[in-house]
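Removed: one protein chain of the complex. Kept in place: all other protein chains.
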Amino acid sequence: MGDLAIFGFGEGGWGLSLLEGAAMTLLVSACGLLIGAAIGGLVAWARLSGKRLAGAVGEGYAALFRGLPELLIVYFVYFGTSTALTETALLFGHEGFIGVPAFAAGALAVGVISGAYQAEVFRAAFLAIAKGELEAAVSVGMNRALMARRIILPQVLRFALPGLGNLWQVALKDSSLISVTGLAELMRVSQVGAGSTHRPFAFYLGGAALYLVMTVITTRVFDIAEARATRGMRRAAV
Amino acid sequence: MDLDFISRTFVRLIAAAPLTLTVWLLSVVFGALIAAGVTWLRVSGVKPFELFARGYVLVFRGTPLLIQLFIVYYGLASLPAVRASFVWPILRDAFNCAVLSLALCTAAYQAEIFRGALLAVPHGQVEAARACGMSGFLLFRRVIFPIAMRHALPPYSTEMISMVKATALVSLVTLWDVMSVALKIRNDTLVTYLPLILAGAIYFVVNYAIGAGFLALERKLTPHLRPRPI
Partner (left out) sequence: MTAETAALTVMDMHKSFGQLKVLRGISVTANDGDVISILGSSGSGKSTFLRCINLLETPDSGTVTVAGETIKMRRRRDGRAEPADRRQVDRIRSELGMVFQSFNLWSHLTVLENLIEGPVHVQKRPRAECVEEARALLAKVGMSERESYYPAHLSGGQQQRAAIARALAMRPKVMLFDEPTSALDPELVGEVLRVMRALAEEGRTMLIVTHEMGFARDVSTRVMFLHQGLVEAEGPPQELFSGATSERFRQFISKERA
(Lines give C-alpha, C1' and ligand atoms only; values in the text may rest on other atoms or scores of the structure.)
Protein backbone atom coordinates (compact mmCIF):
# COMPACT_ATOMS: atom_id res chain seq x y z
CA MET A 1 0.00 0.00 0.00
CA GLY A 2 1.14 3.51 -0.69
CA ASP A 3 2.63 5.63 2.04
CA LEU A 4 -0.39 7.77 2.69
CA ALA A 5 -2.95 5.10 1.91
CA ILE A 6 -2.12 3.21 5.09
CA PHE A 7 -3.43 6.20 6.98
CA GLY A 8 -6.66 6.14 5.02
CA PHE A 9 -10.05 5.07 6.23
CA GLY A 10 -10.75 2.40 3.71
CA GLU A 11 -9.98 -1.30 3.76
CA GLY A 12 -6.59 -1.93 5.38
CA GLY A 13 -6.29 1.72 6.28
CA TRP A 14 -5.21 2.61 9.77
CA GLY A 15 -6.67 6.11 9.84
CA LEU A 16 -9.70 5.14 11.87
CA SER A 17 -7.67 3.12 14.38
CA LEU A 18 -5.27 5.99 14.89
CA LEU A 19 -8.10 8.42 15.47
CA GLU A 20 -9.70 6.00 17.90
CA GLY A 21 -6.36 5.76 19.64
CA ALA A 22 -6.21 9.52 19.84
CA ALA A 23 -9.69 9.61 21.31
CA MET A 24 -8.65 7.04 23.89
CA THR A 25 -5.60 9.16 24.71
CA LEU A 26 -7.80 12.20 25.27
CA LEU A 27 -10.18 10.19 27.42
CA VAL A 28 -7.60 8.55 29.64
CA SER A 29 -5.68 11.83 30.00
CA ALA A 30 -8.84 13.69 30.97
CA CYS A 31 -9.75 11.06 33.55
CA GLY A 32 -6.20 11.15 34.83
CA LEU A 33 -6.32 14.92 35.13
CA LEU A 34 -9.59 14.76 37.09
CA ILE A 35 -8.21 12.14 39.45
CA GLY A 36 -5.14 14.33 39.77
CA ALA A 37 -7.34 17.31 40.58
CA ALA A 38 -9.01 15.38 43.37
CA ILE A 39 -5.69 14.18 44.79
CA GLY A 40 -4.04 17.55 44.24
CA GLY A 41 -6.86 19.34 45.96
CA LEU A 42 -6.58 17.00 48.92
CA VAL A 43 -2.82 17.36 49.19
CA ALA A 44 -3.01 21.14 48.84
CA TRP A 45 -5.67 21.25 51.54
CA ALA A 46 -3.44 19.14 53.77
CA ARG A 47 -0.49 21.44 53.28
CA LEU A 48 -2.54 24.59 53.83
CA SER A 49 -4.37 23.25 56.86
CA GLY A 50 -1.64 24.31 59.21
CA LYS A 51 -1.71 20.93 60.96
CA ARG A 52 1.78 19.51 61.08
CA LEU A 53 1.00 15.86 60.39
CA ALA A 54 -1.28 16.63 57.47
CA GLY A 55 1.28 19.06 56.08
CA ALA A 56 4.06 16.53 56.35
CA VAL A 57 2.01 13.82 54.68
CA GLY A 58 1.08 16.22 51.88
CA GLU A 59 4.65 17.29 51.33
CA GLY A 60 5.80 13.69 51.48
CA TYR A 61 3.30 12.64 48.84
CA ALA A 62 4.37 15.43 46.51
CA ALA A 63 8.08 14.78 47.03
CA LEU A 64 7.65 11.05 46.51
CA PHE A 65 5.75 11.17 43.26
CA ARG A 66 7.86 13.93 41.81
CA GLY A 67 11.03 11.95 42.45
CA LEU A 68 9.96 8.70 40.80
CA PRO A 69 10.01 7.95 37.07
CA GLU A 70 6.56 8.09 35.51
CA LEU A 71 7.11 4.75 33.79
CA LEU A 72 7.85 3.13 37.13
CA ILE A 73 4.65 4.54 38.58
CA VAL A 74 2.65 3.20 35.62
CA TYR A 75 4.09 -0.29 36.13
CA PHE A 76 3.63 -0.08 39.85
CA VAL A 77 0.02 1.00 39.64
CA TYR A 78 -0.81 -1.51 36.92
CA PHE A 79 0.90 -4.56 38.43
CA GLY A 80 0.28 -3.41 41.94
CA THR A 81 -3.48 -2.97 41.67
CA SER A 82 -3.81 -6.24 39.77
CA THR A 83 -1.82 -8.07 42.42
CA ALA A 84 -3.78 -6.43 45.21
CA LEU A 85 -7.05 -7.31 43.55
CA THR A 86 -5.96 -10.91 42.93
CA GLU A 87 -4.80 -11.42 46.48
CA THR A 88 -7.93 -9.86 47.91
CA ALA A 89 -10.00 -12.18 45.74
CA LEU A 90 -7.89 -15.07 47.00
CA LEU A 91 -8.99 -14.26 50.52
CA PHE A 92 -12.53 -14.75 49.38
CA GLY A 93 -11.64 -18.05 47.79
CA HIS A 94 -11.40 -16.91 44.19
CA GLU A 95 -8.46 -18.50 42.42
CA GLY A 96 -6.69 -17.13 39.43
CA PHE A 97 -5.28 -13.81 38.34
CA ILE A 98 -7.54 -10.81 38.13
CA GLY A 99 -6.24 -7.94 36.06
CA VAL A 100 -7.33 -4.42 36.67
CA PRO A 101 -8.60 -2.89 33.43
CA ALA A 102 -5.78 -1.06 31.71
CA PHE A 103 -7.84 2.10 31.37
CA ALA A 104 -8.46 2.34 35.10
CA ALA A 105 -4.88 1.60 36.02
CA GLY A 106 -3.60 4.02 33.39
CA ALA A 107 -5.86 6.85 34.43
CA LEU A 108 -5.01 6.22 38.07
CA ALA A 109 -1.27 6.30 37.35
CA VAL A 110 -1.54 9.56 35.40
CA GLY A 111 -3.72 10.95 38.16
CA VAL A 112 -1.35 9.98 40.93
CA ILE A 113 1.52 11.72 39.15
CA SER A 114 -0.49 14.75 38.12
CA GLY A 115 -1.87 15.15 41.62
CA ALA A 116 1.59 15.76 43.03
CA TYR A 117 2.06 18.72 40.70
CA GLN A 118 -1.52 19.95 40.82
CA ALA A 119 -1.19 20.21 44.58
CA GLU A 120 1.45 22.88 44.15
CA VAL A 121 -0.62 24.72 41.53
CA PHE A 122 -3.67 24.78 43.82
CA ARG A 123 -1.62 25.78 46.81
CA ALA A 124 -0.06 28.72 44.97
CA ALA A 125 -3.46 29.70 43.55
CA PHE A 126 -5.02 29.72 46.99
CA LEU A 127 -2.20 31.78 48.46
CA ALA A 128 -2.65 34.26 45.64
CA ILE A 129 -6.17 35.13 46.75
CA ALA A 130 -6.04 38.49 48.45
CA LYS A 131 -6.62 38.12 52.15
CA GLY A 132 -8.87 41.14 52.02
CA GLU A 133 -11.42 39.27 49.94
CA LEU A 134 -11.67 36.55 52.53
CA GLU A 135 -12.04 39.08 55.30
CA ALA A 136 -14.80 40.79 53.35
CA ALA A 137 -16.61 37.49 52.97
CA VAL A 138 -16.39 36.78 56.67
CA SER A 139 -17.56 40.23 57.62
CA VAL A 140 -20.59 39.87 55.38
CA GLY A 141 -21.55 36.84 57.41
CA MET A 142 -20.62 33.96 55.12
CA ASN A 143 -19.93 30.69 56.84
CA ARG A 144 -16.92 28.63 55.83
CA ALA A 145 -18.77 26.36 53.43
CA LEU A 146 -20.42 29.24 51.62
CA MET A 147 -17.16 31.17 51.44
CA ALA A 148 -15.37 28.13 50.06
CA ARG A 149 -17.98 27.60 47.39
CA ARG A 150 -18.60 31.20 46.30
CA ILE A 151 -15.31 33.01 46.87
CA ILE A 152 -12.40 30.60 47.27
CA LEU A 153 -13.14 27.95 44.68
CA PRO A 154 -13.83 30.26 41.71
CA GLN A 155 -10.72 32.29 42.46
CA VAL A 156 -8.53 29.24 42.91
CA LEU A 157 -9.69 27.90 39.56
CA ARG A 158 -8.94 31.22 37.88
CA PHE A 159 -5.42 31.46 39.26
CA ALA A 160 -4.75 27.80 38.66
CA LEU A 161 -5.70 27.80 34.99
CA PRO A 162 -2.24 28.56 33.54
CA GLY A 163 -0.60 25.88 35.67
CA LEU A 164 -3.36 23.41 34.90
CA GLY A 165 -3.03 24.05 31.17
CA ASN A 166 0.60 23.08 31.47
CA LEU A 167 -0.20 19.96 33.48
CA TRP A 168 -2.83 18.90 30.94
CA GLN A 169 -0.12 18.87 28.28
CA VAL A 170 2.03 16.81 30.62
CA ALA A 171 -0.84 14.37 31.22
CA LEU A 172 -1.33 13.95 27.47
CA LYS A 173 2.31 13.01 27.08
CA ASP A 174 2.43 10.82 30.18
CA SER A 175 -0.55 8.89 28.82
CA SER A 176 1.73 7.51 26.11
CA LEU A 177 3.42 5.46 28.83
CA ILE A 178 0.17 3.61 29.47
CA SER A 179 0.89 1.83 26.20
CA VAL A 180 2.98 -0.66 28.20
CA THR A 181 -0.25 -1.93 29.75
CA GLY A 182 -1.64 -2.70 26.34
CA LEU A 183 -4.37 -0.06 26.43
CA ALA A 184 -5.25 0.93 22.87
CA GLU A 185 -4.38 4.58 23.17
CA LEU A 186 -2.53 6.42 20.41
CA MET A 187 0.99 5.27 21.28
CA ARG A 188 -0.06 1.62 21.41
CA VAL A 189 -2.01 1.85 18.15
CA SER A 190 1.01 3.43 16.47
CA GLN A 191 3.14 0.64 17.82
CA VAL A 192 0.78 -2.08 16.63
CA GLY A 193 0.45 -0.47 13.22
CA ALA A 194 4.20 -0.08 12.92
CA GLY A 195 4.77 -3.70 13.77
CA SER A 196 1.99 -5.01 11.58
CA THR A 197 2.89 -3.06 8.45
CA HIS A 198 6.65 -2.94 9.06
CA ARG A 199 6.59 0.82 8.60
CA PRO A 200 7.72 2.18 11.97
CA PHE A 201 8.88 5.52 10.65
CA ALA A 202 5.55 6.38 9.05
CA PHE A 203 3.46 5.22 11.99
CA TYR A 204 5.47 6.81 14.77
CA LEU A 205 5.74 10.03 12.79
CA GLY A 206 2.00 9.95 12.17
CA GLY A 207 1.32 9.28 15.82
CA ALA A 208 3.61 12.14 16.80
CA ALA A 209 1.77 14.44 14.41
CA LEU A 210 -1.53 13.51 16.02
CA TYR A 211 -0.12 14.19 19.48
CA LEU A 212 1.12 17.56 18.25
CA VAL A 213 -2.31 18.43 16.85
CA MET A 214 -3.93 17.49 20.15
CA THR A 215 -1.40 19.56 22.08
CA VAL A 216 -1.83 22.63 19.91
CA ILE A 217 -5.63 22.50 19.90
CA THR A 218 -5.98 21.91 23.62
CA THR A 219 -3.41 24.62 24.39
CA ARG A 220 -5.53 27.03 22.39
CA VAL A 221 -8.61 25.94 24.31
CA PHE A 222 -6.86 26.57 27.60
CA ASP A 223 -5.64 29.98 26.42
CA ILE A 224 -9.19 30.98 25.55
CA ALA A 225 -10.48 29.69 28.88
CA GLU A 226 -7.77 31.62 30.67
CA ALA A 227 -8.56 34.83 28.81
CA ARG A 228 -12.24 34.56 29.65
CA ALA A 229 -11.67 33.58 33.25
CA THR A 230 -9.30 36.44 33.96
CA ARG A 231 -11.49 39.12 32.41
CA GLY A 232 -11.39 42.13 34.64
CA MET A 233 -8.48 40.92 36.71
CA ARG A 234 -5.37 43.02 37.05
CA ARG A 235 -2.44 40.96 35.94
CA ALA A 236 1.15 41.34 36.98
CA ALA A 237 3.44 42.30 34.10
CA VAL A 238 4.75 39.11 32.55
CA MET B 1 11.06 -12.98 51.07
CA ASP B 2 14.26 -12.82 53.04
CA LEU B 3 17.01 -10.32 53.62
CA ASP B 4 19.26 -12.23 51.28
CA PHE B 5 16.83 -11.86 48.41
CA ILE B 6 16.37 -8.21 49.13
CA SER B 7 20.10 -7.52 49.14
CA ARG B 8 20.68 -9.57 46.01
CA THR B 9 17.95 -7.68 44.22
CA PHE B 10 19.34 -4.40 45.39
CA VAL B 11 22.83 -5.27 44.22
CA ARG B 12 21.56 -6.22 40.78
CA LEU B 13 19.68 -2.95 40.53
CA ILE B 14 22.62 -0.85 41.66
CA ALA B 15 24.79 -2.56 39.08
CA ALA B 16 22.55 -1.07 36.41
CA ALA B 17 22.75 2.44 37.88
CA PRO B 18 25.93 3.42 36.00
CA LEU B 19 24.13 2.88 32.69
CA THR B 20 21.20 5.01 33.81
CA LEU B 21 23.53 7.76 34.99
CA THR B 22 25.65 7.65 31.86
CA VAL B 23 22.63 7.98 29.61
CA TRP B 24 21.45 10.84 31.79
CA LEU B 25 24.72 12.72 31.80
CA LEU B 26 25.40 12.39 28.08
CA SER B 27 21.88 13.37 27.05
CA VAL B 28 21.89 16.36 29.40
CA VAL B 29 25.25 17.63 28.14
CA PHE B 30 24.48 17.13 24.46
CA GLY B 31 21.05 18.59 25.10
CA ALA B 32 22.63 21.70 26.60
CA LEU B 33 24.81 22.16 23.53
CA ILE B 34 21.85 21.76 21.19
CA ALA B 35 19.80 24.08 23.38
CA ALA B 36 22.51 26.74 23.26
CA GLY B 37 22.32 26.58 19.48
CA VAL B 38 18.54 26.73 19.43
CA THR B 39 18.54 29.68 21.84
CA TRP B 40 21.10 31.46 19.73
CA LEU B 41 18.85 31.02 16.70
CA ARG B 42 15.86 32.21 18.72
CA VAL B 43 17.46 35.50 19.79
CA SER B 44 19.34 36.04 16.55
CA GLY B 45 16.84 38.52 15.14
CA VAL B 46 16.76 36.61 11.86
CA LYS B 47 13.15 35.62 11.20
CA PRO B 48 13.68 32.18 9.59
CA PHE B 49 16.08 31.19 12.40
CA GLU B 50 13.59 32.33 15.00
CA LEU B 51 10.78 30.38 13.38
CA PHE B 52 12.90 27.26 13.23
CA ALA B 53 13.80 27.58 16.90
CA ARG B 54 10.18 28.08 17.87
CA GLY B 55 9.12 25.13 15.74
CA TYR B 56 11.78 22.94 17.29
CA VAL B 57 10.61 23.73 20.79
CA LEU B 58 6.96 23.22 19.83
CA VAL B 59 7.55 19.80 18.29
CA PHE B 60 9.82 18.38 20.97
CA ARG B 61 7.74 19.68 23.84
CA GLY B 62 4.41 18.90 22.22
CA THR B 63 4.98 15.20 21.59
CA PRO B 64 5.67 12.38 24.07
CA LEU B 65 9.31 11.43 24.57
CA LEU B 66 8.41 7.79 24.09
CA ILE B 67 7.27 8.33 20.52
CA GLN B 68 10.34 10.48 19.79
CA LEU B 69 12.48 7.62 21.11
CA PHE B 70 10.72 5.09 18.91
CA ILE B 71 11.04 7.34 15.86
CA VAL B 72 14.80 7.42 16.35
CA TYR B 73 15.30 3.81 17.40
CA TYR B 74 12.74 1.95 15.27
CA GLY B 75 11.81 4.54 12.69
CA LEU B 76 15.18 5.78 11.47
CA ALA B 77 16.63 2.29 11.49
CA SER B 78 14.00 1.16 9.02
CA LEU B 79 14.80 3.77 6.42
CA PRO B 80 17.07 2.51 3.64
CA ALA B 81 18.51 6.01 3.25
CA VAL B 82 19.69 5.94 6.85
CA ARG B 83 21.09 2.43 6.63
CA ALA B 84 23.19 3.40 3.67
CA SER B 85 24.54 6.61 5.12
CA PHE B 86 27.51 7.45 7.30
CA VAL B 87 25.36 7.81 10.41
CA TRP B 88 24.32 4.17 10.36
CA PRO B 89 27.25 2.88 12.44
CA ILE B 90 26.15 5.35 15.11
CA LEU B 91 22.42 4.80 14.87
CA ARG B 92 22.48 1.03 14.81
CA ASP B 93 23.48 1.11 18.48
CA ALA B 94 20.57 1.36 20.92
CA PHE B 95 22.62 3.36 23.41
CA ASN B 96 23.42 6.05 20.86
CA CYS B 97 19.80 6.21 19.72
CA ALA B 98 18.65 6.63 23.29
CA VAL B 99 21.14 9.39 24.07
CA LEU B 100 20.35 11.18 20.81
CA SER B 101 16.62 11.07 21.35
CA LEU B 102 16.80 12.17 24.98
CA ALA B 103 19.22 14.95 24.08
CA LEU B 104 16.94 16.29 21.37
CA CYS B 105 14.03 16.31 23.81
CA THR B 106 15.78 17.96 26.75
CA ALA B 107 17.25 20.54 24.37
CA ALA B 108 13.77 21.92 23.73
CA TYR B 109 13.06 22.31 27.46
CA GLN B 110 16.52 23.69 28.17
CA ALA B 111 16.16 26.17 25.32
CA GLU B 112 13.05 27.58 26.95
CA ILE B 113 14.87 27.82 30.28
CA PHE B 114 17.77 29.67 28.63
CA ARG B 115 15.37 32.00 26.85
CA GLY B 116 13.56 32.86 30.07
CA ALA B 117 16.85 33.41 31.84
CA LEU B 118 18.07 35.83 29.16
CA LEU B 119 14.82 37.78 29.35
CA ALA B 120 15.26 38.08 33.09
CA VAL B 121 18.51 40.01 32.84
CA PRO B 122 17.65 43.60 33.77
CA HIS B 123 18.07 45.78 30.71
CA GLY B 124 19.54 48.64 32.74
CA GLN B 125 22.49 46.55 33.87
CA VAL B 126 23.26 45.64 30.27
CA GLU B 127 23.13 49.35 29.38
CA ALA B 128 25.49 50.21 32.20
CA ALA B 129 27.94 47.65 30.84
CA ARG B 130 27.65 49.06 27.33
CA ALA B 131 28.15 52.57 28.70
CA CYS B 132 31.48 51.40 30.09
CA GLY B 133 32.55 50.21 26.69
CA MET B 134 31.67 46.51 26.99
CA SER B 135 30.27 44.73 23.98
CA GLY B 136 30.14 41.40 22.22
CA PHE B 137 31.56 38.37 23.96
CA LEU B 138 32.95 40.39 26.89
CA LEU B 139 29.50 41.76 27.64
CA PHE B 140 28.02 38.26 27.43
CA ARG B 141 30.73 36.68 29.56
CA ARG B 142 30.87 39.27 32.35
CA VAL B 143 27.28 40.50 32.67
CA ILE B 144 24.63 38.66 30.66
CA PHE B 145 25.70 35.07 31.31
CA PRO B 146 26.36 35.38 35.08
CA ILE B 147 23.01 37.03 35.73
CA ALA B 148 21.05 34.78 33.37
CA MET B 149 22.68 31.66 34.75
CA ARG B 150 21.56 32.49 38.27
CA HIS B 151 17.98 32.85 37.06
CA ALA B 152 18.20 29.54 35.22
CA LEU B 153 19.32 27.43 38.19
CA PRO B 154 15.93 26.56 39.75
CA PRO B 155 14.16 25.46 36.55
CA TYR B 156 17.34 23.76 35.39
CA SER B 157 17.39 21.66 38.51
CA THR B 158 13.83 20.54 37.78
CA GLU B 159 14.78 19.64 34.23
CA MET B 160 17.79 17.62 35.37
CA ILE B 161 15.50 15.59 37.61
CA SER B 162 12.98 15.16 34.79
CA MET B 163 15.76 13.74 32.66
CA VAL B 164 16.69 11.14 35.27
CA LYS B 165 13.07 10.02 35.22
CA ALA B 166 13.10 10.06 31.43
CA THR B 167 15.98 7.59 31.30
CA ALA B 168 13.58 4.90 32.52
CA LEU B 169 12.13 4.90 29.00
CA VAL B 170 15.31 3.43 27.57
CA SER B 171 14.17 0.15 29.10
CA LEU B 172 11.74 0.00 26.20
CA VAL B 173 14.53 0.09 23.60
CA THR B 174 16.54 -2.87 24.89
CA LEU B 175 18.92 -1.05 27.21
CA TRP B 176 19.62 -2.68 30.60
CA ASP B 177 19.04 0.27 32.90
CA VAL B 178 17.66 0.14 36.43
CA MET B 179 14.08 -0.02 35.15
CA SER B 180 14.77 -2.96 32.82
CA VAL B 181 16.54 -4.93 35.52
CA ALA B 182 13.68 -4.35 37.96
CA LEU B 183 11.16 -5.64 35.44
CA LYS B 184 13.30 -8.64 34.62
CA ILE B 185 13.58 -9.57 38.31
CA ARG B 186 9.82 -9.27 38.61
CA ASN B 187 9.31 -11.49 35.59
CA ASP B 188 11.78 -14.08 36.83
CA THR B 189 10.73 -14.22 40.45
CA LEU B 190 7.10 -13.12 40.19
CA VAL B 191 7.73 -10.83 43.12
CA THR B 192 5.82 -7.70 42.17
CA TYR B 193 6.46 -5.00 44.69
CA LEU B 194 10.02 -5.35 45.93
CA PRO B 195 12.03 -4.83 42.73
CA LEU B 196 9.90 -1.83 41.77
CA ILE B 197 10.13 -0.35 45.25
CA LEU B 198 13.90 -0.78 45.38
CA ALA B 199 14.28 0.66 41.90
CA GLY B 200 12.09 3.56 42.96
CA ALA B 201 14.30 4.11 45.98
CA ILE B 202 17.38 4.30 43.80
CA TYR B 203 15.79 6.82 41.44
CA PHE B 204 14.51 8.81 44.39
CA VAL B 205 17.92 9.03 46.03
CA VAL B 206 19.57 10.12 42.79
CA ASN B 207 16.95 12.81 42.26
CA TYR B 208 17.22 13.99 45.83
CA ALA B 209 20.99 14.30 45.48
CA ILE B 210 20.64 16.32 42.29
CA GLY B 211 18.08 18.61 43.89
CA ALA B 212 20.26 19.13 46.94
CA GLY B 213 23.30 19.78 44.79
CA PHE B 214 21.54 22.48 42.81
CA LEU B 215 20.19 24.04 45.99
CA ALA B 216 23.71 24.25 47.38
CA LEU B 217 24.93 25.81 44.14
CA GLU B 218 22.12 28.35 44.25
CA ARG B 219 22.96 29.29 47.80
CA LYS B 220 26.60 29.76 46.95
CA LEU B 221 25.95 31.88 43.88
CA THR B 222 23.22 34.17 45.14
CA PRO B 223 24.24 35.86 48.38
CA HIS B 224 22.86 39.03 46.82
CA LEU B 225 19.33 37.63 46.86
CA ARG B 226 19.27 36.91 50.57
CA PRO B 227 19.21 39.36 53.46
CA ARG B 228 22.66 40.44 54.48
CA PRO B 229 24.06 38.55 57.47
CA ILE B 230 24.26 41.00 60.37
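Letters A and B mark the chains in the order given here, with residues in each chain numbered from 1 onward.
One rule holds in what follows: a residue touches a chain if its C-beta (ideal position, glycine included) is under 8 Å from a C-beta of that chain, and two chains touch if they have at least 3 such contacts.
If you're wondering where the values come from, they're calculated on a predicted model, not measured in any experiment.
K.L.:
Using the whole complex, pick out the displayed chains that touch the missing one.
P.N.:
Per the contact definition above, the missing chain touches B.
K.L.:
Among B:L104, B:V143, B:M163 or B:V206, exactly one should touch the missing chain; which is it?
P.N.:
In the complete complex, the chain left out is touched by residue B:V143.
K.L.:
Which positions on subunit B touch the chain that was left off?
P.N.:
Answer for subunit B: residues 122, 124-125, 127-136, 138, 142-143, 146-147, 150, 221-225, 227-228 touch the chain left out.
Going forward, only the chains that are shown with their structure count from here on.
K.L.:
So what's the Cα centroid distance for subunit A and subunit B, whole Å?
P.N.:
About 23 Å separates the centre of subunit A from that of subunit B.
K.L.:
Please give the residue numbers of subunit A that touch subunit B in the complex, ascending.
P.N.:
For subunit A paired with subunit B, touching residues are 64, 66-72, 75-76, 79-80, 83, 169, 172-177, 179-180, 187, 190-191, 194, 198-201, 204-205, 207-208, 211-212, 215-216.
K.L.:
Please output the residues of subunit B touching subunit A within their complex, sorted ascending.
P.N.:
Contact set of subunit B toward subunit A: 58-59, 61-68, 70-71, 74-79, 161, 164-169, 171-172, 179, 182-183, 186, 192-193, 196, 199-200, 203-204, 207-208.
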